[in-house]
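As structure tokens, the structure follows; a few thoughts come after it.
The complex appears here without one of its protein chains, the remainder shown in place.
First chain written, first letter: the chains are A and B, and each begins at residue 1.
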Amino acid sequence: MIIIAATVTAVAAIVSAVSVTSPHTILRVATTTSLDDAGLWDYLEGIFEKRYAVDLQIIVKGTGMALQLGMNGDVDAVVVHDPSQEIAFVAGGYAVEAEGFDSARVPWAYNYFVIVGPEADPAGICRGNLTPEEAFRRIQQWGEASPGAIKFVSRGDNSGTHGKEKAIWASAGYNYSSDIQWIGATAGWYVEAGSGMGATLVMADQMMAYTLTDKGTFLAYRGNLDSVTLLDTGDILLNVYTAIICRKGSNPEMAQNLVTFLRAPDVQALVAGLGVPDYGERLFYPYDPKICG
Amino acid sequence: MTEIWDGLTRAVQLIISFDPEVLEIAGRSLRISGTACLLASLICLPLGSLIHFRHFRGKRVLINIIQTLFSVPAVVIGLLLLVVFSRAGPLGELGILFTPAAMVVGQMILIIPLLLGLTISALSGVSKETADTAISLGASEFQTIWLVLREAKYAVLAAVIMGFGRAISEVGCALMVGGNIKGATRIITTAIALEAGKGELELAIALGAILLFLALIINIVLNRLQER
Partner (left out) sequence: MKPLIEAASISHGYGGRKVLQGLDLSIDKGEAFALIGPTGAGKTTLLRIIDLLEVPDAGEVYFDGRRIPRSGKERLDIRRRMSFIHQKTRVFDLSVYDNVACGLRWRGWERNKIAEKVDHILEMVGLTGYAKRNARTLSGGEAQRVALARALVLEPEVLLLDEPTANLDPVSTAKIEQLVSCLAREHNTTLIMATHDMSQGQQLADRIGVLLDGRLIQAGNAANIFRSPQGKEVARFVGMENILEGVVMTGNEGTVMVNVSGNAIQAVSDYSVGKEVYACVRPEDITVSLSNTRSSARNSLQAEVTRVTTLGPLSRVEMNCGFRLVALVTRMSAEELDLQVGKEVYATFKATGVHVMERGISQ
């Protein structure tokens, strides 16, 4: 009896675990942690699935890994935010130009990165109207001087946010890999988390350290954190989210639908309203050709 | 420290309120690890028996290799399978990356050495005379293996329970090949990693408690079965 029962259970379990819905009803999207941590996909997934009768599967990775999955064809589309990596992806022939848009990279929302840190602000970056580059220089200099008191936590995971952080260090006049990643880490003030945005924020909060974050994730996490926004202005902090259809993906039609969906007027309005009821602030701004380019 | 207490309270709340998302995640954990464990058992019990009963060159070496593989990290298997199952990889045609099937395969590979090794040692606990007696009474090789497995049922069941435990508690492989997709491949351990990353420590602890609770129930059920 036990044998028969076990066999039946085994067969049932195998069937239910292995049988997946036909691939044409699945759209697989690799997306950055910042979008997921901000709660965007929780919000849009149901609407998209209902509108297109599809199972939208979100795989949350840093921009680097997300684009790697896109190159292999393991996902049908990527939604990311690192212009330099995106350009390389498109140049490598891994993207398909979206119908109705004149580029393979389709921007559909933006917000700003912010520098957050402990309210005490030991490096004093919120005083004197500093630019982001000046703030980073001060964190580096003061950090070298007293690495116990002043720390900066980096994503360190090749994500879009990490890419932006590197761009700021470069713009501030540093050689990122030697001055920051090597010397800073040796001195102890520069910490690479190697984690998603939410985890990095939690870590920075625990260490009373500075970090660079997209605004959406920070607002979503602010309730659990003591960190505050210290600096949020400067052109370099612009953060544009882009959707790209992957050439090797298995469901290009549905990927096209996603791009169209993200730029549809009603969805744009939803994106613009996201966060307002909960945080009193917008998490994202809808697409604006003047800003997103 | 309050997080732990709050987490346990939350766990009880989630269990008694039949929270649909928690139920779904827990059910998926059970299905995937249960399937992996069953399939691995179907492979390992006969195969382990053959290794035990047959005499061949390199048997000792093989058993040493199997025992060494007990400690292969789940994340290494995940990484290998990510490459293998990727559309750009050798088995990309299957299209099972980021599906429960890939997770089942990963967990199977993870626990096969453990189940093989423990099956072999379980059978070593049965006297040689038992197998000889069965053969003398006219049992074929398969019938002998089946009888000896039954003689060693306590140790064999312990092996299966350990295999299941390793499968349901691993996170590295599930995260790599499953992708932690909400509603598709999110299981208890990957959810814990996600929630802990978000700073939702209470929920993470609650999920951890639920995992242990499930393991307890399964142990009780299996022990009941073996007492029959």
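Following the convention adopted for this analysis, contacts are C-beta pairs under 8 Å (C-beta built on N, C-alpha and C of every residue); 3 or more make two chains touch, one makes a residue touch a chain.
Fair warning: this is a prediction, and the values are worked out from it, not measured in the lab.
Here the chain not displayed is in touch, across the complete complex, with B. Within the whole complex, the absent chain has one touching residue among B:Ser17, B:Thr68, B:Ser127 or B:Asn223, and that is B:Ser127. Within the complete assembly, B:Ala139 is the residue of B:Leu42, B:Val75, B:Ala139 or B:Leu222 that touches the hidden chain. Residue-level contact of chain B with the missing chain is found at 127, 129-130, 132-140, 143, 147, 150-151.
Note that in this section only the chains that are shown with their structure count from here on.
Note: centroid distance chain A to chain B, computed from Cα atoms, is 33 Å. On chain A, the positions that touch chain B within their shared complex are 2, 6, 9-10, 13-14, 16-18, 20, 23, 28, 37, 41, 45, 55, 57-60, 69, 71-74, 195-196, 198-199, 201-202, 205, 221, 224-225, 248, 250. Residues of chain B touching chain A in their complex: 31-32, 34-35, 38-39, 42, 86-89, 92, 95-101, 104, 179-184, 196-200, 225, 228.
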